[in-house]
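Could you have a look at this structure, given as structure tokens, before my questions?
Excluded from the complex is one protein chain; the other protein chains are retained at their positions.
Letters A and B mark the chains in the order given here, with residues in each chain numbered from 1 onward.
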Amino acid sequence: MAHRSNEKNALGSRSEIILRNIMVISLIAFFTVFFVIPIIMALVGSFFQWNPLKLQFNFLGIENWKGVFTSELFWRSMGNTIVFAVAATVFRVILGLALSHALYSRLIRHKTLYRTFYYLPTITPMIAVAFVWKFIFDPQLGLLNKILNSDINWLFDDRYALIAILILTIWKDFGYAVVILLGGMYSLPKDCYEAAEIDGAGAWQRFWRLTLPLLKPTILFIVITSLISYFQTYIPVMVLTQGGPGTQTYLATYLIYDEAFVKYNFGYASALSFVLFLFIAVLTGISFKVSGKNNAS
Amino acid sequence: MKRKISMVILNAALLFFSITTTLPFIWMLCSSFKTNVEINSQAQNFFPQQLMLQNYTNVLTKFDFLQYFINSLIYALLITVITIYTSTLSGFVLSKYRFKGRQLLFTGILLTMMVPGVVTIIPRYSTMQLLGWIDTYKALIVPSSFTAFGIFMMRQACFSIPDEMLEAARIDGANEFYIFHRIIFPQLQNSIVSIAIFQFLWAWDDYLWPYLMIRTGEKSLLSVALNLFNGRYSTDYAGLFAATSIAILPVVVFYIVFQKRFIEGVSSSSLKG
Partner (left out) sequence: MKKIFSLVLAFTLMLSLAACSGAPASQPSSSAPATQESSSAPATQESSSAPAPSQELPSIGNVIQYNPNQPVNDGKDISIELWYWTGAANLFQSLADKYAAIHPNVTIKLVENPWEDYWTKLPLALQGKDGPAIFNVHNSQHDNLIGYMAPYDIPVADMEKEFVGATGHIIDGKIYYTDYGLMTATAYYNTKMWEAAGLTDKDIPKTWDQFREIAKKLTIRKDGKLVQAGFSYNGGIQGDVLGMNYQYGQNLFAADNKVSLNNEAMKNVIQRLKDMYAVDGVCEYNFGNNSGDNFGQGTVAMFLGWGFMTNVLKQNFPDTTFDCFEIPTPAESVPYAYHRYNGESTFGVNKNAPAEQQAIAQDIIRFFLANDAIQKEFCLANAVFPAKGTLKADADLLKVPSIAVLADHIDRYIWPGPMPSTVENNVKIMLEDIFYNKADITKALTNAETTINKDLANLKFTSQEPMYKYASEAKK
């Protein structure tokens, strides 16, 4: 890619300057108004007893923050969220790899049909499918127990409730991974494979030594976007369990949403959201470090 | 022989997952034709005893479904068109123009992708209150008019447009706006389709912000309105399933018809990542 040799082009046209200024100003304005300022407001608000329904805004000092770190519910939700996010991401990637590889393999007909089916849950709104699944999880009347011939009380058994939410999430999202990985596989250099086959490498070896490393950037993309997205899961919790039984399936964003828009403790909710923010930032940082190492190797 | 066995196993596995994904939808569709009594009864029949078309007519007349559908459609289309435009323009400026602070600005925008929605939602809510934008579509569209993801993708895509093309046009006397509209835009079709799909689906699905912002029933979006079947004391599953079936239908049809483009768009988006 050729770059211009001068930093500032003496012939920089007026329209370029205009366009550039318009865009830069719009971008700065937008992200300041809708991100920077809200983040500051949230930080400030976290030091207050803030209830907009009662027009209440009293200074509390670090009470909210103390509350957050001493709250058993908070730590449980963070724990649940990490477990959930990691599990959902792992399954999504594994299922995605397995199925896309199966579809890519020359043995399969009807690729397009399968692809269509797998991606179907992804394009439907979560709120709609959550209600359907709520019924599917019913211990007496639901499809799941009828098929498995069991009577597990999915949404009320503390051993299974979080798993139920995982099942819904994985079911909904694995198709996305399949589609993306399949696209990735199609763009892999075929000659490497032919060479490997000639050299006598088996199917599994080809997959492990060639496909996987070549797909690393795609897999990383899925992992990072999945983690960020799953850390913010709350609709399944809201529809299926409301955090129950008891508080076993509280996820971070659900807790924050509950504090903010059911109890209207905006100050406390802001403190909670900041801690979540830090978690995600750290997580993203680690992912990039890891990917940086991989790229270097 | 080995080939045949592995083929059978593979096909079985693929079939299994196909059934897993479609079964809930088929069940929902069947249930949408049942009465609430039937849905809730002990004797669970997969297929309805009688076709209750009334669920659907109820949804269309009493539930004012068409209004919500159109609201969501307009919202989703507006968001899609606006974000495509802003993302492409931003991507273009951030990739092809050199100016001080360019990298800083881009990194800043990128960092916002990490900010969880919950952090900004409360202050944004208060801001909308102050501005008096509650219960308007302005409140829904303006905060989503720029998307970091889209900007990121477009900037990537713009890098692959050779500078020589632009310089040639400039020498020919074209101004930047012309260059953008006539040269850049058409070149980025694939990425535009990707962003369009993502944004449309996201807007169609969006629940929390529209729920908080829109108050008047007739301005509600479909995703929020579906929750209306959840009454104070019980859930009207029959109506909900009928409404959901209709709500999903256009997206499904759109997807099936434009499948190839759809999937190409989705899969190409990650490669540039």
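Here is the rule we use: a residue touches a chain if its C-beta (ideal position, glycine included) is under 8 Å from a C-beta of that chain, and two chains touch if they have at least 3 such contacts.
Since the model is a prediction, treat every value here as computed from it, not as a measurement.
Novice: Touching the hidden chain in the complete assembly: which of B:101, B:162 or B:217 does that?
Specialist: B:217
Novice: Specify the residue from the set A:120, A:155, A:235 or A:280 that touches the hidden chain.
Specialist: From the options A:120, A:155, A:235 or A:280, the contact with the absent chain belongs to A:155.
Novice: Sort through B:139, B:196 or B:221 and give me the one touching the missing partner chain.
Specialist: Reading the full complex, the residue touching the unseen chain is B:196.
Novice: When the complex is taken as a whole, what residues of chain B touch the one chain not shown?
Specialist: The missing chain touches chain B at positions 36-37, 40-42, 60-67, 69-70, 73, 77, 129, 134, 186, 189, 192-193, 196, 211-212, 215-218, 220, 225, 227-228, 230-234, 250, 254, 258, 261.
Novice: Tell me which stretches of chain A touch the chain missing from the display.
Specialist: Residues in contact with the chain left out: 49, 51-55, 138-140, 151-153, 155-158, 243-248, 261, 263-264.
Please note the rule applied: only the chains that are shown with their structure count from here on.
Novice: Mind listing the chain B positions that touch chain A in their complex?
Specialist: 3, 6-7, 10-11, 13-14, 17-18, 20-25, 27-28, 31, 39-40, 42, 44, 86, 89-90, 93, 97-99, 105, 108-109, 112-127, 129, 143, 145-146, 151, 159, 162-164, 170, 175-177, 180, 201, 204-205, 207-208, 212, 223, 226-227, 230, 235, 237, 240-241, 244, 247-248, 251-252, 255-256, 259-260, 263-264, 266-271, 273
Novice: Looking at the complex, which residues from chain A come into contact with chain B?
Specialist: Interface residues on chain A, with respect to chain B: 1-4, 7-8, 13-16, 18-20, 23-24, 26-28, 30-31, 34-35, 37-39, 41-42, 45, 52, 95, 98-99, 102-103, 105, 107-108, 112-121, 123-129, 131-133, 135-136, 140-141, 143, 146, 171, 175-176, 179-180, 182-184, 186-187, 217-218, 220-222, 228, 231-232, 235, 253, 256-257, 260-261, 266, 269-270, 272-274, 276-277, 280-281, 284.
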